[in-house]
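Have a look at this one before I ask anything.
What you see is the complex with one protein chain gone and the rest in place.
Here the chain labels run A and B in written order, and each chain numbers its own residues starting at 1.
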Amino acid sequence: MEHPTTLEHLTTPWERITNENALMSFVDTLLRGCGQVMFQNNPLTGLLILIGIFVNSSLLGITGIIGLVVSTLTALVLRADRSVIRAGLFGFNGILTGIGIAFFLNWNAMLLVYICIASILSSIVMMALSNLLGDRDIPALTAPFVITTWLFLFAVFLFSRLEPSQAIQPALLKPGMSVQTDLRPFPTTLIGSGNTPLNLVEAFFRGIGEVFFQDNLITGVIFLVAILINSRISALFAALGSLVGLLSGLFLLGGNGYWAYHGLYSFNAVLCAIAIGGVFYVLTWQSALYALFCALIATIITASISVLLSPFGMPTLTAPFVLTTWLFILPKAGFRALLPVTLRDVTNPERIRRMYREGALAH
Amino acid sequence: MEHPTTLEHLTTPWERITNENALMSFVDTLLRGCGQVMFQNNPLTGLLILIGIFVNSSLLGITGIIGLVVSTLTALVLRADRSVIRAGLFGFNGILTGIGIAFFLNWNAMLLVYICIASILSSIVMMALSNLLGDRDIPALTAPFVITTWLFLFAVFLFSRLEPSQAIQPALLKPGMSVQTDLRPFPTTLIGSGNTPLNLVEAFFRGIGEVFFQDNLITGVIFLVAILINSRISALFAALGSLVGLLSGLFLLGGNGYWAYHGLYSFNAVLCAIAIGGVFYVLTWQSALYALFCALIATIITASISVLLSPFGMPTLTAPFVLTTWLFILPKAGFRALLPVTLRDVTNPERIRRMYREGALAH
Partner (left out) sequence: MEHPTTLEHLTTPWERITNENALMSFVDTLLRGCGQVMFQNNPLTGLLILIGIFVNSSLLGITGIIGLVVSTLTALVLRADRSVIRAGLFGFNGILTGIGIAFFLNWNAMLLVYICIASILSSIVMMALSNLLGDRDIPALTAPFVITTWLFLFAVFLFSRLEPSQAIQPALLKPGMSVQTDLRPFPTTLIGSGNTPLNLVEAFFRGIGEVFFQDNLITGVIFLVAILINSRISALFAALGSLVGLLSGLFLLGGNGYWAYHGLYSFNAVLCAIAIGGVFYVLTWQSALYALFCALIATIITASISVLLSPFGMPTLTAPFVLTTWLFILPKAGFRALLPVTLRDVTNPERIRRMYREGALAH
């Protein structure tokens, strides 16, 4: 795990092409943007993720690419730092914004304009948060996507040229209401309900797919492979995060069985587990346990933020991941049982471990 | 535009009077406080704005002056920095707080006490935010007014000695409800509805008047003249902001026609356009476009925050302006296509341009 992987050698010809050709360099930037949602700065990971999205939905794939392109171009036009743009750090909020807005609003011509405006804003918010948090060495994570998409979704109730879908429905919660805890798809299909192995497998992979709003078994499998290509540690923690979200949400806490089936307790836990399990802390057994606890907290906070948003009918997006991960990153060097990684040193978990062993990490 | 204007010469005798007489110095401080709401540190601008308010409502004029006086005295008693007080930077939140609370609550004797308590708090919040944001060279804007007034308006539902007006009405939004998109006054007057030139002119000027809760054509005209006296650039961007708010709210997004008529999509856009168009960035064609985009985003965020506040029945106040402007100021030097202005160098846009050309701006 400590030596350069074969894949790193394989990418060398691609790197040469991207260095020589401006268009291919731009394509590489976009693909890295896809990968960065999962903390993987790797164009092949990004390509596989994009394929995974198109397997589930061409419409969401296209709106995602629009968001990706517009947000990246915005950063170029406003002349943000080239190396940050090249690492895909403006694109990853853009692709999520494009998909997120298209997912919750009905399709019409105005939607396209709306997604473009939102994607431009996502890059401005990314720069705003990077400046605000960067001094403290705290990453913006997907907060620019969450803030932009919430602002644009909240607004639609007051604008006639945009149509909210059925998924957005304001309602007060009733504390006495009973929760349907049987693991099952919605609408109930031929598969049948209950904690069957098949349903658990569906729930496990959908939890990974839902990071990009993709409620699809195959997409989840492709995403996990995409992560594995760049980092075995990240893939392991993605899987563990999905498991923690599913098992704690369903069995420990007695959560909603439809939600669990469609991965809605898990996708924030997936991102938390990747982030804490090797990316923002050096992977040790202490940080591994800390990452799993973080995934459990993300599962609870997913429910909290859902309740908080219920009177507005709004989705949590990845806010539970952002909030939880910030809470778990902020302690940093304050907990001497953990080894924090500075933003400048953040690469993939294997390389971080190697650098730590060589004493090459900043303090 | 680069030379001292004739008006700057005219103010010299007034400056001599204010330097010699403590009472006139205090009056000058109060008038600058009025002007600072529109970013104009000019007593004549402040005087005209005050006249504009009284043209529309003596009650709001009086409560505004109470807020202005109490907040400024608070800063003096607690011994804040004299030069900051003298620039009207404690008064501008006070006048808005006085008007804002009186606008949304019914008149009674207790209201006067309530406004005084709120105005004292507004100066404490101003100092709190100045310390919190000042290190990062971020202005507090009207956030002290928004925070104080929200806290005092939210509370009234639980206090019998204060009466909310009809304008405050908690309700859950229904996503399917249709939006009335015809530009028209409410209640519908003899003027008639539709996108007539007269209605568009009304809407344009009311958008400027609503910065101080003044839903009045003449007041809007006076405000625009008041800004023009101090800065042609600010007046231009105030006008452009109102246009962007009106046109994008009504035509691009299909917003509510009553709101558009009464300037409710525009007043936050007006403030955003002034702030970004020449005050916190040196005016260039890039920052001009950035300011117009900022005004568009403020229009959308006005709707978002309205929806967010709907279950509490609370008004947005200038929160959309504060949030949007912070998002557009925070990127600062991170976008090298723009030329940020440090808080210490903030004066009027013409002078900032002159200083930039002379290389006199701090970096």
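By definition in this document, a residue touches a chain if its C-beta (ideal position, glycine included) is under 8 Å from a C-beta of that chain, and two chains touch if they have at least 3 such contacts.
Nothing here was measured: the structure is a model prediction, and the numbers come from that model.
Note on the undisplayed chain: of the listed residues A:Ala102, A:Leu247, A:Leu296 or A:Val341, the one touching it is A:Leu296. From the set B:Met24, B:Ala128, B:Ala337 or B:Met355, the residue in touch with the chain omitted from the display is B:Ala128, counting the whole complex. The residue touching the chain not shown here, chosen from A:Arg79, A:Arg232 or A:Lys332, is A:Lys332. Within the entire complex, the positions of subunit B that touch the omitted partner chain are 77-81, 110, 113, 117, 120-121, 124-125, 127-132, 135, 150-152, 154-162, 164, 168-172, 311-313.
Residues of subunit A in touch with the missing chain: 136, 172-175, 177-179, 181, 252-256, 293, 296-297, 300-301, 303-308, 310-311, 326-332, 334-338.
The rule is short, and it goes like this: only the chains that are shown with their structure count from here on.
With centres set at the average Cα position, the gap from subunit A to subunit B is 37 Å.
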